[in-house]
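Note that this complex is displayed minus one protein chain, with the remaining chains in position.
And now, subunit A:
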Amino acid sequence: MAEERALAGVSEVQKKIRSAFDVFDHEQNQTVDVREIGTIIRSLGRFPTEAELHDVIAEIEEEEPAGFIRFEKFLPTMSRILMENKLRPVPEDLLLQAFEVLDQQKKGHLDPEELSRYLTQEGDPFSQEEMEEMLSAALDPEKNLIFYRDFVSMMTADEPW
């Protein structure tokens, strides 16, 4: 019984991976552009760092990197990631804490310039475009401040499909 359930579980996982992959498989030929792999993995509820992402890609790429990834290589790797719960989700409260760490004076908000500097230089730096996009969502335009609590709620509220 347990085994049946486990097998059913595996098949469900594979279906999920298949669906996500299909969204980006424009030609319907079991391949996606390698640049979409990050999006696919994340849409499946995983939180890789850039380094982890590169590792995954290196593992599933063709021997001669051709710019695309084949499903037959993607499936086993991604299945393992999901079944073994790798690239684990970041708990929401940790995310809030990360912002609070930057807000040493406990004002409840952050300055956009400072945050931009920080996020484009530290960790896995954001590109200019990423930073601008995040600001457009996070910034309160009247006060020119980032009320991070609201922002965190918004980001964590959306259910992944």
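Going forward, a residue touches a chain if its C-beta (ideal position, glycine included) is under 8 Å from a C-beta of that chain, and two chains touch if they have at least 3 such contacts; residues count from 1.
As a working rule, contacts and distances are computed from a predicted model.
Candidate names were "Eukaryotic translation initiation factor 3 subunit I", "Serine/threonine-protein phosphatase with EF-hands", "Myotubularin" or "1-aminocyclopropane-1-carboxylate synthase", and the UniProt protein name of the unshown chain is "Serine/threonine-protein phosphatase with EF-hands". Which of A:E27, A:E63, A:E84 or A:E142 touches the hidden chain is settled by the complete complex: it is A:E27. Touch with the chain that is not drawn comes from one residue among A:D55, A:E72, A:D124 or A:D150, which is A:D124.
The missing chain lies against subunit A, touching residues 15-16, 19-20, 22-24, 26-29, 38-43, 46-49, 89-90, 94-95, 97-99, 101-102, 118-119, 122-126, 130, 133-134, 136-137, 154-155, 158-161.
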